[in-house]
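Have a look at this one before I ask anything.
Removed from the display is one protein chain of the complex; every other protein chain stays in position.
The letters A, B and C name the chains in turn, as written, and every chain counts its residues from 1.
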Amino acid sequence: MTSMTPGSTVASATAPTRPRSSYWSHLKYVMSENPVTGLAFGLFALIILAALFGPYLVPHDPLATGVGAALQPPSLAHWFGTDHLGRDVFSRVVVATRLDLLISVSAVAISFVVGSVIGSLAGYFGGWTDRITGRLVDTIMAFPLFVLAMGIVAAAGNTVENIVYATAIINLPFYARMARAEVSIRRNVGYVQAARLSGNSELRVLFGHIFPNIMPPMMVQISLNMGWAILNAAGLSFIGLGVQPPSPEWGIMVAEGANFIISGEWWLVIFPGLALMLAVFTFNLIGDGLRDLVDPQRRT
Amino acid sequence: MTIPLLDVQHLSVDFATRNGTVRAIDDISLVVGKGETLGIVGESGSGKSVTSYAVMRILDRAGRIAGGRITYGGMALHKARERDMRDIRGREISMVFQNPRAALNPIRRIGQQVADVLVQHSQATRGNAREKAVEMLRAVKIRDPEQRYDAYPFELSGGMCQRVVIAIALACRPRLLIADEPTTGLDVTTQKAVMDLIVDLTREYDMSTILITHDLGLAAAYCDRLVVMEKGRIVEANGSAELFHGAREAYTRQLLQATPRIDSEVRDLLPAALRATAMPLPETHDVGEPLLTVKGLKKQFGKPGADNGHLAVQDLSFTIREGESLGLVGESGCGKSTTSAMVMRLLDTTGGAIEFLGEDIAAIPAAKFAAHPLRGKLQMVFQDPTDSLNPRWSAAQSIGDPLQRLASHMNRQQREARILELAALVGLPVNLLDRFPHQLSGGQKARVGIARAIALDPRLLILDEPTAALDVSVQAIVLNLLEDLKHRLGMSYLFISHDLNVVRLLCDRIMVMQNGAIVEEGNARQLLAAPATDYTRTLLAAIPHPPQAAAND
Amino acid sequence: MSLALKARKVGLRLLEAIPTVIGILVVCFLLTRALPGDPAAYFAGPMADAESIEQVRRNLGLDQPLPVQFVNYVTDLLTGNLGMAISTGQPVVAELATRLPASLELTLGALLLSFLIAVPLGVMAATRPNTWVDHLCRFLVTAGVSLPTFFTGLALMYIFYYLLGWAPAPMGRIDMMYLPPETVTGFYTIDTLIAGDWETFRAAIAQMALPLITLALFTLAPIARMTRAAMLQTLGSEFVRTARAAGLNGRRVLVTYAFRNALLPVVTTLGMVFSFLLGANVLVEKVFAWPGIGSFAVEALVVSDYAAVQGFVLSMALLFVLLNLLIDVIYTLIDPRVGEES
Partner (left out) sequence: ATSETAVVVFGGTINSLDIHRSGTNRDSYQVAINCYDRLVTFGTKTLDDGSLSYDYDNVQPELAESWEISGDGTVMTFFLRKGATFWDGKPVTAHDVKWSFDRSVSLGGFPTVQMKAGRLESPEQFEVVDEHTFRITLPFSSKLALPDLATPIPVVINSEVARAHATEADPWATEYLHRNPAGSGAYKVARWDAGQQLVYERNEDWKGGALPGYQRVILREVPSQATRRALLERGSITAAHNIPNKDAKELASRPDIQVVSSPIENCIYCLCPNLDFEPFKDKRVRQAIAWAVPYERIFEQAAYGLGVPTWGGSKTVDDIAWPRRSPYSTNLDKARALLAETGYKDGFTVPLSFNLSHADWAEPAALLIQQSLAQIGIEVTIEKIPGANWRTIALVEKRLPLHLENFGGWLNTPDYYFYWAYIKGNLFNSSNYNNAEMAKLVDDTLDMAMDHPQYAPNVKRMIELAQEDVPRIPLWQPTLNVALTNGANGYQFWFHRQMDIRSLKPA
């Protein structure tokens, strides 16, 4: 049979060429399009580096007391000064990156996975699934978030895991709601119908076809929550429900250092505060960039 | 024609994009005389809208006039200050957009929106704005304008909204109206009413009009002169009749040809070069045993037994035989898509039977049908090719999805081979297989959708307005592709459309549907030639008729 | 537009809140019981022996099995009895009555302040997307949300009270020189105005300034972000284009057409922002010795004061239901579409 329309000459044997390099160039584009995003990506890389290699690079053991005289202002020997036990603040600030990143990443990962699965199911199947999960989420949302976190940590004990769980639980509703909204508007779009026709089971339609498409808006939420998770941990530290000493963690350092502001030992709060701010700042700013990165529409 | 009202000379418009500057309009010149109606036609993306935005100076941030002059009544619009432009807009030149519902502020009363313009241009004071706005609403033939003044856009139908938009545009009696696809998205019958209204009013107010459309039939029916655009340039400009009778440029001819007419055949739509290489169509084809028998199909949305009892589909029965194609036409909202979704087992029925290949598939819940062996035999091509492709999946992945799910016997290599085969079958260049939907053109996306639908060798293919979102030339190609596939693969079609002209091209039989029920059914040619019901006659009458010219050489 | 339909919708929303409230009751009851420590031992005081601890336990009703405690709790609740906050020695109802206005005054004030700042910022950024103005706005509001509130609060106090002496002593809602106004609303700023006492009004405002700014800084970002996004969307919408094509002037397009529509999504985020604020309140109240409900909750939580924690959470829940209802009403007022689509 002859071909009948333009361009339909039978396939040449050459394999299709895939635009391999596009991911890098896309990243480069996303970063350069918006200077703030570019800055955020740079800072993010720095934070990751500090988390990975910080403990091997710092001049002092962050836990060792008395590596210098207590409460020394910043100097060449101790760049960020020393604390009331003579610990090196610089080392503590750098090493804390890992724990803070761990707390925020794992908390957000848990709430993202659980929340978006719950929300997706509710948005996709509607009906009772939706009603029950909706009420559940409403119940969590009805608590002022920080207070709920406080309650959970107070009830379960203040270990790193419990802080992570508490943070995850209070963030969960955001993902659930968002996923529900995003899924329910896509529940009957063309490609979903098409996927059903292709023989995909409902769950596969949901998680194979719809879910990847709700990632871009989720990325923004993820980045906001990462920052928020760190702040949350800091708040818990301030009321004494943070991580256990002596682990260096920015929140607890700021919380403890805050008491030294009035007495003039500013370095105890400024440096961890700056680190904390930088991280939260980075996470908040990186959101739009991340969204653009995972959004195929934004790729040429 | 005396002094032109609008004179555009050598206009160019640039857009700044992430890939550098893009020239959307390249050196175009056009004039509109007093009282004249100028049509701008061309396919999607040819620069029609950008031209009008440039005239109005409402280009996006990224766009800028790169060269040329726009003169309106002696005034240089291309370098006018924003403040002066504000006085021009609405008062001297106004615009009507497509998608009237979106063009109205959803949370402001429609009367106020009309009044806003009147007050802005000092055509009314706060005191009498309401009165004048009501007057304007009456002028655009809105019933009970006093009451409607306080309505919100969502309380009106699409046609009504478009009337309001027209009222806003004409409120200050501008001298030039630019109508940018004012009827796209409206029903065929509404479309005619709206166009007639525009023509009446512009004539009454002695206005000039620019009508932007991709529908040559529509343009020819309403315009004095036509300008044909392609890729940001003007390829041809002439009086409507002249253009239709003797288009000089190949592109224009191709466009004219691709526009379905009451008497054209599906091959006629193709450009000459392609028509020559196309496979000859058999004069007749055999119609076999009944493939699909629908009996007493019903669908009610909302709670079953609810007292409002509106049935979207009521008591529908029809049969499709092997190799037959059946057309289903009707106004928007009459239940066409609902019917197809039920037959396709995407939607549970409220009542009735759907017998496919001897099995009553209506009994199987839609949610369970994915695993049914008949799933692959019953496939569908969707209306909007963009919407029906997963934005995160490449063309090859989309085509391969049904194979992966349902053709479990195939291994990876076999699947890859089948994808290439399908791409060849629908005429999709292989190098496009790795692209994402947003990197494909409308026609290419339609091909991907078709390839996916035929991947499993279905027996029945439902086509729900498969070309509604496509340009005429692409539509021509897709229609031909569908016709070829039907004959080559021996499938049966259920073809859904509101465009009788299009349905006729592909179908042996036609059903006309109104409010969820069949009002008329019969052989395609006979039904169109001698419609039995008023409703069908109205549908036919609403189709704009371009001058009857033999564009086929 | 039918009022009845809207009223029905509001009624439905109220009904919808009931399971949530029940859920909250259960969660908060269980949460308090899960708190570690034995309140009986704690409240029996130093040097209490086993016998007196038991006695306290009986007094608190904690010797009963959990379901009985829950039933008692709910029955008490229905009679308006929220129990006694042992940690402060007051009936929980009385505590809430005095502390809730204090927190609300702060929270709502901060919300108002940040709304007044963030919305114009967001609009400004949206009208000039990707310019330095936009980036600067984004940078500034993000900086505000990047610091823990207790730190910001302490820093502000250090600068404006300790160093400069501009702010009054951070010791609660009103300086000791003034008598609190007679309670009408419980909001000092409003009550002083009602009493016509300008001087006390000024004193109350002065006390509020720093905590208010602290909280507002924290909530700028979400509101500004949302405003910007919503404005960008409406500014790009077809009805704004139509309005511009009809020659409406810039202000009218921006305000009547774009902004009013953009306000809708912003209003819906207020609930979330409010929740954030109440959380942040807990910390800020502590820094500024603000006798609000947040600091009350923290103290109660630390000592496992069941009744207080439960009362606090319950009132929060009701507050949220009310707030969301209020948001719905506002929404209904500015969006005629609500209540129409079934």
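Following the convention adopted for this analysis, a contact is a pair of C-beta atoms (placed from the backbone, for glycine too) under 8 Å apart; a residue touches a chain by one contact, two chains touch by 3 or more.
Computed from a predicted model, the values in this text were never measured in an experiment.
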(message) As a test of the contact rule: which chains in view would the missing one touch?
(response) A, C
(request) Just name the one of A:47, A:96, A:136 or A:154 that touches the chain not displayed here. (result) A:154
(request) Check each of C:171, C:195 or C:255 against the chain that is not shown and name the one that touches it. (result) C:171
(message) I'm checking contacts with the chain that's been left out. Which of A:57, A:70 or A:185 qualifies?
(response) A:70
(message) Suppose we count only contacts with the excluded chain; which residues of subunit A make the list?
(response) 63-66, 70, 84-86, 154, 158, 240-241, 244-246, 258-263
(message) For subunit C, which positions touch the chain that isn't shown here?
(response) 35-39, 41-53, 55-56, 59, 86-90, 94-95, 98-99, 154, 157-158, 161-162, 165, 169-173, 176, 286-289, 291, 295-296, 299, 302-304
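In the analysis below, only the chains that are shown with their structure count from here on.
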(message) Roughly how far is subunit B from subunit C, centre to centre by C-alpha average, rounded to an integer in Å?
(response) 50
(request) Give the residues of subunit C that touch two or more other chains, as numbers and ranges in rising order. (result) none
(message) Going by the contact rule set out above, which residues of subunit A touch subunit C in the complex?
(response) 34-36, 135-136, 138-139, 141-147, 149-152, 154-157, 227, 231, 234-235, 238-240, 251, 254-255, 258, 261-262, 269, 273, 276-278, 280-281, 284-285
(message) List the residues on subunit C that touch subunit A in their complex, please.
(response) 17, 19-21, 23-24, 27-28, 31, 34-36, 130, 135, 138-139, 142-143, 145-151, 154-155, 158, 162, 221, 275-276, 278-283, 286, 294, 297-298, 301-302, 309, 312-313, 316-317, 320-321
(message) If we count contacts the way the header does, which residues on subunit B are in touch with subunit A in the complex?
(response) 18-19, 274, 277-279, 341, 344, 346, 367, 370-371, 375-376, 378-380, 382-384, 386-392, 396, 398, 401-402, 405-406, 420, 423-431, 433-434, 436, 438-439, 449, 452-453, 477, 480-481, 484, 488
